[in-house]
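A single protein chain has been omitted from the complex, and every remaining protein chain is retained in its original position.
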Amino acid sequence: MTTTHGTTHGTTMPGATPPGPGSTGGWRAPGALAAMTTHPWVRFAVRRLGRLVVSVLALVTAAFLMIHLIPGDPVRSALGPSATKSLIDARRESLGLDDPLWLQYLQFLQHLFTGNLGTSITTGLPVSDVIRDRLPATVQLAVGAFLVAVLIALPVGLVLGVLTRAGRRPRTELGFTSTTVILAAIPEFLLAVGLVYVFSMKLGWLPVAGRSNAASYVLPVISLAIGPAAILARICRVELLAVLQTDYLRTARAKRLPAPAIYLRHALPNAVTATITLGGLLLGGMVAGTVLVENVFGWPGLGSTIVSSILAKDYPLVQGVVLVYGVGVLLVNLVVDITLALLDPRSTIRES
Amino acid sequence: MRDLRVTFPGPITPVRGISFTISKGEIVGVVGESGSGKSLTALAVAQLIEPPGQVEATSLSFLGAPLLGRPAVRSTADARRRSLGTSFAMVFQDPMTSFNPTKRIGVQLAEGAREHQGLSRRQAMARAIDRLRAVRVPAAERRAGQYPHEFSGGMRQRAMIGMGLMGAPALIVADEPTTALDVTVQRQVLRLLETIRRTDDVAVLLISHDITVVAQVCDRVMVMYAGRIVEVLPAADLATGASHPYTRALLAAVPDLDTDLDEPLAVIPGRPVDPAHLPAGCAFAARCEFAQDRCRESDPDLVGHGPAHQVACWNPQGDSAWQAAGRRHLGIESIRTGQR
Amino acid sequence: MRTKATRARWLAVLRTPVGAGAGILLLGVLLLALLAPILWSDQASAIDTEHLLEGSSASHWLGTDNLGRDIFYRVLVASRTSILLALMATAIAVLTGLALGTAPLLLGRRAGRLVTAVVNVAVAFPGLLLALFFAVVFGVGAKGAVLAIGFAGAPSFARLTQTLAAGVAERDFVAAARIAGVGRFRILLRHVLPNVAEPLVVNATIGAGGALLAFSGLSFLGLGVQPPAYDWGRLMGESLNGIYVHPAAALAPGVAVVIAGLAFNLFGEAVAKGFGVTAVIGPRYRGRTAETVPAAPETPRKSWS
Amino acid sequence: ACSSGSETTSAGGGKPVEGQTLTMALGADPGNLDPQFTSLSVTHQVNWFLYDALVNLDPSGKMVAGLAEKWEGTTTSAKYTLRKGITCADGSPLTPSMVAENITFVGNPANKSTRMGVYVPPGAKATADDAAGTVTVTAAAPDAFLVRNVGGLHIVCGKGMKDRNLLKQGSDGTGMFTVAEAVPGDHYTLNRRKEYAWGPGDFKADQAGLPDKVVLKVVANETTSANLLLSGQVNVVPIAGPEKQRLEAQKLFQRSASTPLGELWFNQKASLPTADPAVRRALTQGLDLAQLGKVITSGTGTPTTSLVAAGMGPCSEDTVTGNLPGHDQEAAKAALDAAGWKAGAGGIREKGGAKLSLVFYYPTSLGPTLQSGAELLQKAWTELGVEVSLKAVSTAEISTVVLAGQGTWHAGLIPLTVSLPSQLVSFLSGTTPPDGSNFSSIKNPGYDAAVAKASSIAGTDGCGDWAAAERALFEQVNVVPFVNSTVPIFGKGATFELSQGSVIPGSIRMLG
């Protein structure tokens, strides 16, 4: 908007804060502390952490309220309409539901801090144990699929972006768009079933299910990765096209850099930032996809627990899963934001 | 450069046969309304027009080497790229967006030098800092480590020029380098170009929409309209010697500190032509006070009109004719009736 | 209020091969949803215990289910539930999103910032979490699922609306309207919303495709539509176990989901392309936005185009 | 007829081979492996590999030697003589007092064992004579099948009795296998004890083809299980759903157990319309039970012959056939009219201003066919002029809502699997919930009388009276069992036999 935006002061890089040319008059003499607190990275970290804390609190409160929001009486609905009063009372008592809400909330928080997530109604095992046993498998699956999706999507998206830039090869573009839209519209579980049919049953190349050796990861990961990869590739291409339009890319061309340098050094980092933002969100979505995929592949993860616990009205377990899952997503977002901040020096500034 | 054309599918030909030569140490200005093809000319010269845009020219050579046509051998292509990379510099209009936001300024400067001059990382960085200093970026060493968003607009534009100076440029093409800047900063940047031209004997092609800017710094001025050069004349003669009605109108339309406050400003009625719908004949005819039938029928060529002065007009007007006729044109009436 | 130019652009969208194809497909899907239950609900619910779980035959193209009902007709009739629910969820998402997204414009600065902050936090939470939440609060069933999918989509819509509306709101014509004494609400209706309509329409369309997919997933898991009502997801859930025995029956509802989802997504894509809209939320991952909305272009010092 | 099976060439086609690993798919995670604190059938299957009982049942349901080589008893006492040389997994010998401790522990209500009442009657105590190698059990109340019941309890060794936490994901028993690795939700690896020689009946330790290792894999999705079997990654798979058809077509080795699936219950709490036998009869007449059975078993079911799971009990008399009201829509309507339920507004019958509106429960956990069955039933009853609202419920809800409640359900498909007629008594008579388990408030004097008579006779001698008791129930239409589902267990690369629906570890033969 104005030419004075982003002048030197207040936005200098780590460690280097010699006074600017015009500062001779001492119109700003930042003390060490002031410099620290105004340092963009520090400000960014503080702001980001603040957001994380608020989000986690919101999550915890929502998880707590979830049980209290159940219309009527959670115990009654867990036990069914025909449970006797004495049974309900006993259960209420044991769950501490007769205490005032704030007290229950405090207790809930206190339990959380000690890692106590309650006991599953159906299995009688501590919820924390159930989650501890099953979380790794799901995380492996989701992260694996995420990496695969990114590793497929980035190159494909970039190459297609370069090939179809400025309206070139309209037919390739049409093919790419339709393929990705179709791939993204196929439900994961359908894809999973199809892949098993072809690669395990017909060709016998890969195991049908289970989580034993490396080969058993292939199909679950692929069925989970393909949809997101299609979306990611498309976004990546669109981003690249946008970047290819920018003035700074023209500058790079004016420098007569060879094509690879232009695309890889200048276009890629800028195209990747938006892709990463989306990627982080996709990772969250992939955990949702695991619910379905785990079922097909007999994958011993949290996904199947989610569904069964809801169907069985195993509220403590649902609560635990919601918490763990939510915190996971928040952490992913944190990682994404940090990555973005590292990749794009403006984002720390932009946040404010 | 001879008979340069730029065509886009449509077909649109926003640049229609432009010829000019720039010699060492010369600053040539190009002025014209928006859409007259100034930037495309610059980009065509710089070989930066991407398909589907196409550049044609009877000849386009730089430092004696042809720029057009697919070179037969790869080495020639590389050599051409190298030569362009070191001795051809480009400064763009918007200093805000012309730097890669994710890379440090120093790195962006050094990059070209590493590529074309085979410098090591350290050497290239040293040269970048040196060049930043040369374009009077204060605290160059620290500045080289900063990102573009930490630079002010004027500073960025200087860094951009510094980037052009990384090699040993023979020609700097500056496309509206000061448009986005404050007047005071504009003067700094123009001065800088001047200084470089003087000290390094570099040719500068300075593009601007503002005829007064061009008049201030250039040796020679080319006036463009609808993709063609309609007048070329020494900058010094601009005030008195311009004879194309369009040049005249441009000059009169811009108020300066000496404009007569009691008179309305001169106005060019109508709109610039759309390159997709070029009229037959002189493109300016529809807006021209002096247009005759002939103007509407055939397009005049750029012909000599005295030493170092060329005009493409069937009916070039002298100073006096302008003075006499121009007045008629400056009434409130023309405003009230709208733009045809 | 639609300008002539806008109408022309819509027509142009429909004239491209993708646009035309997607338009026809979408129209077909919507018509099917409208008509199928009227035409075929009898065939779809005719019980024939003599022909349980049969494969495809001349009388039952896709075979029968475990009550001997014709799967082909059931897939056709299920289209209404599937599409209606998806559209309802999308409507919830869009309306809530619009309300939240335009709140900063209507409310005071402080309240607006609060809404923005809430939306920013909410965007981070994925839809599944919300689905779980609603399944618990409202009980397992279509109601909870609609609300879950709707509200899960709302934050990203809110953010999109907010970004787009803020971009419009800071343009001078809004300021001019305010100077002219036009009220906030009227500004929103007359100036802001028409100018953000296209990206919202595109995203709502693509969002509907995503909702359809999400719904089929939930129903498949038994968290969505409850029997005896049925949608494609539930049909899939019932028949997918028999995929090796009666592949046609198992795949048909899946194919229906894919086709309908494709219709929405392709149409959205085509419109997006025709209108140059870049703000597209990835289908099915709508809890989180792919915000590629370019920031309002900086007005250069002097620019004339 | 306990297990029916078909032996075909493709099943194994080979000779028994040594040193193999058997992989078996489990439909759900067994969870807590402690045999005295579980009631899941999948856990029971796992426990078969880890623990032994005093008495085993052969595939035909006959008692054969287990830990005990001899047994005898009455309705209130039982005496078992242990085999010699039995050792626990840690090498320590199994003593009669250890066995007695097990029985007393489970019988003590304070310990809240889930096996109390199932195997050991509440309050039963056991004493041991270590020298003679005998264990004597005394029951607090008469139990017609005391010997058989107590004989079925899985016996835990000393260490496990002391520290039950050991048992949650491990084992301390005399079984053929020990837990080598437990990954809950995924798989359990078991190693064979080479010294094991006390298998059911005349089992011999040098049997050829026993697997060295057993991997129990948790696979919830049956299609996946079937695929695993077909691709050879799993040897043994139980299949209840439509995949049955596919595997059957492959002519694999197969053993099947049949369990009750179609069992229609009416809530007979006074004040409910279903308390009226005429209504129950009419409702039953309104149903084509054969058709319903076909639907809920996808046509693979067999007609029920007794309330006790087919082939699991000691008695084999058919009490069902011919004793249930037949399908007769018109008679049903007339009966309802006669019972005072007259057609009202909207085609719904009314009586005294109250609509004949029924809530029908059915479990979701038994597959989608029950859903279809419920829909079919709803249709049939609607035709009778009954308003039916269907309610699908999870197993957990069934047990908490139906079995523990007394409220709002009128009828339901609630399959109860028991292996002894005596186990049914508390469900079919006596106190209603919450204090008892007569969840449908059945009051049938004929049944009570027959049961009283049967209970005083030990063992199979009382079978005739048990059958009379069941027939008394059907006469009053207290409960309507109409179809059994067969759950085949398929094998590939291995053969085995079933007892009570579970694979007998000692019967496994790996084929090469």
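In this document, chain identifiers A, B, C and D correspond to the written order of the chains, with residue numbering beginning at 1 in each.
The rule is simple: a contact is a pair of C-beta atoms (placed from the backbone, for glycine too) under 8 Å apart; a residue touches a chain by one contact, two chains touch by 3 or more.
The rule we apply is simple: contacts and distances are computed from a predicted model.
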item: Candidate names "Dihydroorotate dehydrogenase", "Heme exporter protein D", "ABC transporter ATP-binding protein" or "Phosphoribosylformylglycinamidine synthase subunit PurS"; UniProt protein name, chain not shown; value: "ABC transporter ATP-binding protein"
item: Touching the absent chain when the full complex is considered, from B:Ala144, B:Ala215, B:Leu233 or B:Cys288; value: B:Ala215
item: Which of C:Leu25, C:Val137 or C:Val182 contacts the chain that the document leaves out; value: C:Val182
item: Where the unshown chain meets chain C, residue by residue; value: 1-6, 171-173, 175-184, 190-191, 194-195, 299, 301-305
item: Residue ranges of chain B at the interface with the undisplayed chain; value: 33-34, 136, 138, 152, 154-155, 182-188, 190-191, 194-195, 209-213, 215-217, 235-236, 239, 249-259, 261, 264-268, 271-272, 332, 334-339
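Keep this in mind: only the chains that are shown with their structure count from here on.
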item: Chain A and chain D: spacing of chain centres that average the CA atoms, whole Å; value: 45
item: Centre-of-Cα separation between chain D and chain C, whole angstrom; value: 47
item: Shared-contact residues (touching 2 or more other chains) in chain C; value: 222, 240, 243-244, 298, 301
item: Two or more partner chains touched - positions in chain A; value: 2-3, 193, 201, 311
item: Residues of chain D defined as touching chain A within the complex; value: 31-32, 183-187, 217-221, 223-225, 227-228, 230-231, 233, 364, 393-397, 400-402, 404-409, 433-434
item: Chain C residues touching chain A - in the complex, by the definition given at the top; value: 17-18, 117, 120-121, 124-129, 132-133, 135-140, 209, 213, 216-217, 220-223, 236, 240, 243-244, 250-251, 254, 257-258, 261-262, 265-266, 269, 278, 280, 282-285, 287-292, 294, 298-299, 301
item: In the complex with chain B, residue positions of chain A that touch it; value: 2-8, 11-13, 16, 18, 20-21, 165-168, 246-258, 261, 265-266, 269-270, 273, 343-346, 349
